[in-house]
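Structure in structure tokens, see below.
In this view, the complex is presented without one of its protein chains, the others remaining in place.
We just call them A, B and C in the order they show up, numbering each chain from 1.
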Amino acid sequence: MKSTLEMIRSHPHEPICDSEKLAAVIAAIKICAQACTSCADACLGEKKVESLVGCIRHNLDCADICNATAAVISRMTKPSREVLQSIVQSCATACNLCATECEKHAEMHEHCRICGAACRSCEKECLNIMELIR
Amino acid sequence: MKSTLEMIRSHPHEPICDSEKLAAVIAAIKICAQACTSCADACLGEKKVESLVGCIRHNLDCADICNATAAVISRMTKPSREVLQSIVQSCATACNLCATECEKHAEMHEHCRICGAACRSCEKECLNIMELIR
Amino acid sequence: MKSTLEMIRSHPHEPICDSEKLAAVIAAIKICAQACTSCADACLGEKKVESLVGCIRHNLDCADICNATAAVISRMTKPSREVLQSIVQSCATACNLCATECEKHAEMHEHCRICGAACRSCEKECLNIMELIR
Partner (left out) sequence: MKSTLEMIRSHPHEPICDSEKLAAVIAAIKICAQACTSCADACLGEKKVESLVGCIRHNLDCADICNATAAVISRMTKPSREVLQSIVQSCATACNLCATECEKHAEMHEHCRICGAACRSCEKECLNIMELIR
């Protein structure tokens, strides 16, 4: 999403951290949200759905938290560091736990492998950005 | 929303805490999300919108975080205490800061007064439930 | 949610239709969204989850569409009748189809019965409001 960076650069205010780093964390969160929504649905479509109930639960929570975090961190007008720190920390926590669950099914289900990797990448970006917005 | 309590009682699994307390926190979060969405829009419609920019920003963030939190806390299948604690804490933080901003405009704008009260009530319920789900 | 009506009345602009009717449709949509999120989760927690896959799918879609519709219809500043008509129609469609699915499981699962009723009520309110906002 190169338009994310263009939107940051055309904003009347300065970002809370380096523009490219901000665009990278937004991209990672959006990719993770999308992977989680798809993984929940793919798990639901598997024959042995009963073995994937915990994965679906983590996917749904992680998607909801990622979507909220992406919206909050995309806003640059009058940001609150306290809200940002708190929701980005929640996002990292949700991603970590969702990744741990997805990784258990990664050998069996390619969608869980892709989703687990997206969650790990998002967790890492969230932890990085927390250092920058302190 | 009496149906929230009925849904909790008809769920195949036990809630993470007392059913009535869980229904109360969900109700407070949903009321807060709705008040924040409406307050952002009412502020946007005020003649002196430029004096309410910070309030709109807090309202939008608080609505997004409340909506994610309501979804996560409403799910009772295979809950993760770590995710719950983290998102409910974020919700309390967002509500506290949004309330503080709304309260500044409460004498001038009734919608800010109502929204500030909804945020305070939601913050209190979130802090209460955190004790119970530890 | 009596605060929904108070928020409508404290808004600087007039609602697109009668305030009480607007508050009623917002309430019905929010109750439906909450019921659908809970029913998806309750179905996921049932032993025979594989027989409820279609219900979970409808619940998730209906919750997403209801949440978007509730936000759009709650905004009173510079409303677009065309967007409102279109999203309220989508909401009625999603509610009708979700209700039809939930009703199949209503005798077996109380959560499907409650959710089906919430969807029917929301569908009815959406169809009513469409007459008023034409």
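Some notes on this structure:
Criterion: a residue touches a chain if its C-beta (ideal position, glycine included) is under 8 Å from a C-beta of that chain, and two chains touch if they have at least 3 such contacts.
None of these values were measured; they are calculated from a predicted model.
Among the chains on display, the ones the left-out chain touches in the entire complex are A, B, C. If you put the missing chain back, the residues of chain A touching it would be 1, 3-4, 6-8, 10-13, 26, 30-31, 34-35, 37-39, 41-42, 44-47, 63, 67, 70-71, 74-78, 109-111, 114-115, 118. Contact between chain C and the unshown chain involves residues 53-54, 57-58, 60-61, 64-65, 67-68, 71-72, 75, 77-80, 82-83, 86-87, 89-90, 93-94, 97. Residue positions on chain B in contact with the hidden chain: 40-41, 44-45, 47, 49-50, 53, 56-57, 60, in rising order.
As a working rule, only the chains that are shown with their structure count from here on.
Put simply, the C-alpha centre of chain A and that of chain B have 21 angstrom between them. Chain A and chain C have Cα centroids separated by 27 Å. Under the contact definition stated at the top, the residues of chain A that touch 2 or more other chains are 53, 57, 60.
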